[in-house]
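For this view, one protein chain was removed and the others were kept in their places.
The letters A, B and C name the chains in turn, as written, and every chain counts its residues from 1.
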Amino acid sequence: MGLKGGPTQDEVMAVSLQKLGIRPGDVVADIGCGTGKVSVAAAGLGAFVYAVDRRPEAIAYARATAADAGVAEIEFFEGDAVDFLAGAGTLDCAFVGGSQRLAEVLDLLAGKVRRTIVVNAVLVETLAEAVSCMQRLGIFREAVHVQVSRSAELGGGVMFRPQNPVYIIVGGAAACS
Amino acid sequence: MGLKGGPTQDEVMAVSLQKLGIRPGDVVADIGCGTGKVSVAAAGLGAFVYAVDRRPEAIAYARATAADAGVAEIEFFEGDAVDFLAGAGTLDCAFVGGSQRLAEVLDLLAGKVRRTIVVNAVLVETLAEAVSCMQRLGIFREAVHVQVSRSAELGGGVMFRPQNPVYIIVGGAAACS
Amino acid sequence: MGLKGGPTQDEVMAVSLQKLGIRPGDVVADIGCGTGKVSVAAAGLGAFVYAVDRRPEAIAYARATAADAGVAEIEFFEGDAVDFLAGAGTLDCAFVGGSQRLAEVLDLLAGKVRRTIVVNAVLVETLAEAVSCMQRLGIFREAVHVQVSRSAELGGGVMFRPQNPVYIIVGGAAACS
Partner (left out) sequence: MGLKGGPTQDEVMAVSLQKLGIRPGDVVADIGCGTGKVSVAAAGLGAFVYAVDRRPEAIAYARATAADAGVAEIEFFEGDAVDFLAGAGTLDCAFVGGSQRLAEVLDLLAGKVRRTIVVNAVLVETLAEAVSCMQRLGIFREAVHVQVSRSAELGGGVMFRPQNPVYIIVGGAAACS
């Protein structure tokens, strides 16, 4: 696709969704929804999803992804995540695939999310910021570094080609787990 | 737990289940079910699961895991996977967490599984055997190497402690994907 | 050994020394010398080494390591690296295995090291600090993340046990490479 960053790797999405622990009926925010891949997967688990991205091309792409998948339980918000969250009600879970105002986003999410917040990060600086914000807010649970390598044939044998590693940072209300 | 090998890492299980692509109503075999963790997760996705292990202590452990989780849609088979499969009907998916007769198991699964077979391997030899068996059977799709590292606090900072890497080998009927 | 952190992994030391690019006759500082393993290896490449550590037990350990190896070209300094560097002359290379005052150490090294500075880091925070200090000083060249896994026998097969990953951050005078 043409969106910067590309879609979330399937394996990283699987781990992120497992950390989110979405249950049918949950209300979920997908901050920086990009291609809409995570939103569609979350809706497939029975959640109602707010898909948020400030890039018009991302929202257009995500709308098409949802339409292709026949998923209706997604509401799209084109704009800044901070503006979306200022007006949002309580959420069960939130996934942050990307944000230029991560600290503010996490501040707002900490006051609105009942169960789990999951951030995906590629940059070391984003990892460090997500961990320190969550620690300051008292909601940090864990961070994992996931490195997936995929098999490829080479001269009749199998080698593994590494994908870019992703940090998955998990936070949540202290009362939940 | 006391079972050799220990339970599947959460992240590896999440990726394995995503590769399996279980749908509600599926019939799934969990070969070498160990602690029963994967069986319970598969049942939680709406599948009916046959949990197979030749170790009585594994079956006892897995029964307790299922009971704790309040899951009833698991049938336990204490014995060799080859014997179980000789008498089994068609399956939608199969997960192989461990087997001492992997080649025979994959031969039998190739004739009974309609959609997807996922093998988890820690040993290089198991990886090589699973890939070459699946290639010979014409059902090999991909192998991925998943390396998860978990954050740990050290002197006020964050480091990542690596977990043992796991190979996830995926096969399936040529007509499906 | 009893020192906190343990000795540098052989493979990480090999990569660090290759990045340092030590030549016979070089004057090298080993900041946070710990067990003395890197100092002895650097001396083995023909360098004169200042081994610096503020922990008396580290200096004692490193002295014993050097004596065991029959290496005489190491001068030991028990004390803070900032104090050592305040009084030190020009260096060809510097290895920083650990320091509680990393920013100050890098500031001082940037003014004294003619060729290459290599920092080993386990913590994400140390990585981030080393990179941003070196960028500010205009001496940042690269950082690499090295993850070594070692073969182990398991049930007649071979598995790989991952060691803790290490970041190797490399800086140098702009005129050199």
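Basically, a contact is a pair of C-beta atoms (placed from the backbone, for glycine too) under 8 Å apart; a residue touches a chain by one contact, two chains touch by 3 or more.
Computed from a prediction, not measured in an experiment: that's the story for all the values here.
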Answer key for C:Ser39, C:Thr65 or C:Gln147 versus the chain not shown reads C:Gln147
Given B:Ala69, B:Ala128 or B:Ala173, the residue that touches the chain left out of view is B:Ala128
Residue positions on chain C contacting the omitted chain are 10-11, 13-15, 17-18, 128, 131, 142-151, 158, 160
Note that chain A touches the chain not displayed via residues 122-126, 147, 149, 154-165
Across the whole complex, the chain not displayed is touched by chain B residues 124-125, 127-128, 131, 147
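Here is the rule we go by: only the chains that are shown with their structure count from here on.
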For the C-alpha superposition of chain B onto chain C, the rotation angle in degrees, rounded to the nearest 5, equals 180
Per-chain C-alpha mean nearest global C-alpha mean belongs to chain A
In whole angstrom, the CA-centroid distance of chain B from chain C equals 43
Rounded to the nearest Å, the gap separating the Cα centres of chain A and chain B is 26
Chain C residues touching 2+ other chains are 124-125, 147
